[in-house]
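With one protein chain removed, the remaining protein chains of the complex are shown where they sit.
Lettered A and B in written order, each chain numbered from 1.
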Amino acid sequence: MELYKLTAHELHEKLVNKEVSSVELTNALYERIDAVEDKVNAYVTLDKENALAQAAKVDAKIAAGEEIAPLAGVPGAIKDNISTKGLRTTCSSKMLSNLIPIYDAHVIKNLRADETIFLGKTNMDEFAMGSTTESSFFGATHNPWNLDRVPGGSSGGSAAAIAAGEAIWTLGSDTGGSIRQPASFNGCVGIKPTYGRVSRYGCVAFASSLDQIGPITKDVTDAALVLNTICGKDEHDSTSLDVEVPDFTKALVADVKGLRIGLPKEYFGEGLDPKVKAEIEKAVKQYEAMGAEIVEVSLPHTEYAVITYYIIAPAEASANLARFDGVRYGYRNTSATSAPEMTTLSRTEGFGAEVKRRIMLGTYVLSSGYYDAYYKKAMQVRTLIRKDFEEAFKQCDVLLTPTSPVVAYPIDGKMDPLSIYLLDVTTIPVNMAGLPGISVPCGFADGMPVGMQLIGKPLDEATILRAAYTFEQANEYHKVFAPLGGNK
Amino acid sequence: MTKYITVIGLEVHAELKTKSKAFCSCSTAFGSAPNTHVCPVCLGMPGALPVLNKQVVEFAIRAGLALNCEIKKFNKFDRKNYFYPDLAKNYQISQFDKPICENGHIDVNVNGEEKRIGITRIHMEEDAGKLVHSGATISTSDSSAVDYNRAGVPLIEIVSEPDMRSAEEARAYMENLKAILEYTDVCDCKMQEGSLRCDANISIMPEGAKEFGTRAEIKNLNSFRALVRAIEYEVERQKEILEDGGHIVQETRTWDDANGVTLSMRSKEEAHDYRYFPEPDLVPVQLDDAWIERVRSELPELPAQRQARLVKEHGLPEYDASLIVATKAMAEYFDEAVKTAKDSKGVSNWMLGDVSAYLNNEGITISEFKVTPAHLAELVNLTKDGVLSSKLAKKVFAEMLKEDKAPSVLVKELGLEQVSDEGAILKLVEETIAENPQSVADFKAGKDKAIGFLVGQIMKKSRGKANPGMVQKMLKEKMQ
Partner (left out) sequence: MKVSADDVKYIAQLSRLTVPETEMEKFTEQFNQILNYADILQKIDTAGIEPTAHVLPVSNVLREDVAKEGVTHEEALSNAPAVHNGGFKVPRVIE
């Protein structure tokens, strides 16, 4: 039995029934990591010793007949921008390559309380700025479906780890699509919860008004289980919402009868790969056949979303990343003779090109004389984008779109920044409006997975989970395993 | 020679007296070992987030109401971006375009003239950490060590209108402001410890000019004396430049207290572009009437009200009352003492006289004064009741400064009790009359002065203890 191919909910059953121990399971995962990691490069840091110690504790609990949480003893991995006390957290940057956090992120506290296992920290685009995981200081991650292709990003390591069987579940973070797009590129399920659903405390900030932590998993059920653990009000995050968190597994009902599914026409136009479009249309037909009502809707400000995002996110990032100055932690240039010079050299040497580009773009749009033309304007357009969704949700319960207009593309660094930015057009508006969005596998194009995005109303994760679950149960896409082929 | 008008505006930073910091739960205690009141939030660790301390808002409203401001209901925070090693996040959480308070004022009295100084705005923000330099000054140090204990301590910045025209007015404004902040208990106002700091914007313009001159911003004014000296120096400096046909550079200067000069702070002019934008990590604070009115109803008596009460209830002269209320501690000492004193004016006289002289001499404040208000009241009563002459009262006071004992106890221990026993005094009166026939004759001849001499003789015999009133009365009776 290949344990690494199973889901968290399947493994929970096996742990409880004593068919397998958590230590065996954890060892099996590390064996798998040993076998494929040099091809995939999904991890920045592994933590075998602590993981096995934690597994042994869970095994003792099971042996004592105690009840365990659904994720207890099930090995997962954490995106390397989420603070883990005592375990290196680098954001895949030279800047933080030696940072040992002194505190746990809120989600980590919750996961620890549920006695889950952390195998290690997963690779990402440096400071979550990118959609390919090529900008990592620790080298690019490769797509397990075709090692010559990108895994997407910025949570590329978390998604590739799932696809390659190197973790049972993972956490990612999503600022403009960084959970959903890599989930789509790797044939995984990835959900970005409503902004405020999950505490951001301990998630190294990229763009504070957009960032949200969420799970990447093999199926919808596992996504619901992870959500159950990480959601909820946190007193350390002013923007975390003080609202009741439902048991998301209750939403896992295979039934979409009467569900109104909206297709925003702007997401199906120019730039959409026809092969991706064909898979999405197939999924729409399936929903219709299962009793859902399909309606065409419009989100007229979609074309402005990308540039709006590339003004707002860098602006926030320019301030969020100012703290990396070589004073309290992180990389420091030691040749400088003054503090300002030390900070300038540390940042110049510690950050990669894309991070520097975005910091400077953000600095520019906030600087004196340009604030109104760029930043304020973008915040106003953001209002219009939100209103588009409000209008659309008067006609439907969920929106259905391709997660990405393309499938995973080759790792060759040939695209210019703007062309890569423009591919985020399907995921960015969801962050701009703070809505929940899930990507589920819905087919293949050129042998690469295609993802379908379902967008929900604020705090209505339950409905998109139900729609995603219904689709998943009617198909087998999530059961196909990545071949780890290609030339790498 | 051209006559110039001085224009001064003050920016005052007051650290709020909260128990915990503005955006995290670390203690605000002063004077601890470096980096011992810190956490991921105030150290600016990656991923840490701020959560606003409710008391900061409460204090800001209170200060605003006490300073006659409009309180704005919609509040948000902004990030002010600049790099400096004492600023953990390299941005300061502050309020930019929507301060919590606007349009206030303080009425000051300078040389008997009332003047209203406008307050433009008050906003909430966080303090930075502290740099400890390896050398004597920042410019002679090869390195510095950063301590973030103060990082994140809440501040209010109180910005005045450029309404002051002299160092005296600036001083009066600052003294009044300090008293109000103390009375409202929002700040402990220790200028030496930096919990109350002042920057002055100073410019001069020729008399009759319509526009203000170019201003210099003077930092590091850590005492009233420094404020006054710095303004006086800076005005002269600017006059000299203008007289020589030069022009004033708009710049930040620092006050060098040791040398009594202001110095330009920037060797090379670095652009100040703070790139303010709304703080995404904090949600807005929406005040309602109920909140504001509750704070208003809880406002303590303010210095001006207290002064009026001291005049009305205790019959103090305006000037004396203004000195008593100038600091909250003085006013509270007075209020405590008059609870048991039979003579309020007597308490005030003691406080403004011997007590103040002693405090000045020792270089301490009334909060550190060892004589309790109750003991001072007792001393006043002993005088009022005729137990002590005013001369002996000073003697007792001197003893009270040495040991913590009630004046009545000290009077007994020192044997200083005034003699009011009729028999004993009568004996001394008779003796003295017998010994000074000439003086008695003079008195009888209508020379009133003579009685003064006789009283003096009796007081001498009693070593100052005889009740002078009784002595006088009995002398007259005996000699008629």
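Structure notes:
Just so we're on the same page, a residue touches a chain if its C-beta (ideal position, glycine included) is under 8 Å from a C-beta of that chain, and two chains touch if they have at least 3 such contacts.
The structure presented is a predicted model; accordingly, all values stated were derived computationally and were not measured.
The chain not shown here is touched by just one of A:433, A:448, A:467 or A:482, and that residue is A:433. Only one residue in the set A:41, A:217 or A:363 touches the chain that does not appear here, and it is A:363.
What chain B contributes to its contact with the hidden chain is residues 18-20, 24-29, 33-40, 42-43, 51-55, 57, 76, 83-85, 131-134, 138-139, 141-148, 267-268, 271, 273, 275, 278, 280, 282-286.
Those residues of chain A that touch the chain absent from the view are 98-100, 102-103, 195-196, 209, 235, 238-239, 241, 301, 303-304, 307-308, 310-311, 318, 322, 325-330, 332, 334, 336-345, 347-348, 351, 356-357, 359-361, 363-364, 367, 374, 376-384, 386, 416-418, 421, 432-434.
Definition applied: only the chains that are shown with their structure count from here on.
If you average the CA atoms of chain A and of chain B, the two centres end up 57 Å from each other.
Those residues of chain A lying in contact with chain B across their complex are 81-83, 89, 91, 96, 99, 101-103, 105, 200-205, 207-209, 235-239, 315-316, 318-319, 322-325, 327-329, 339-340, 343, 363, 366-368, 371, 375.
Interface of chain B with chain A (complex): residues 39-40, 43-52, 79, 81, 83, 85, 88-91, 144, 146, 273, 275-277, 280-283.
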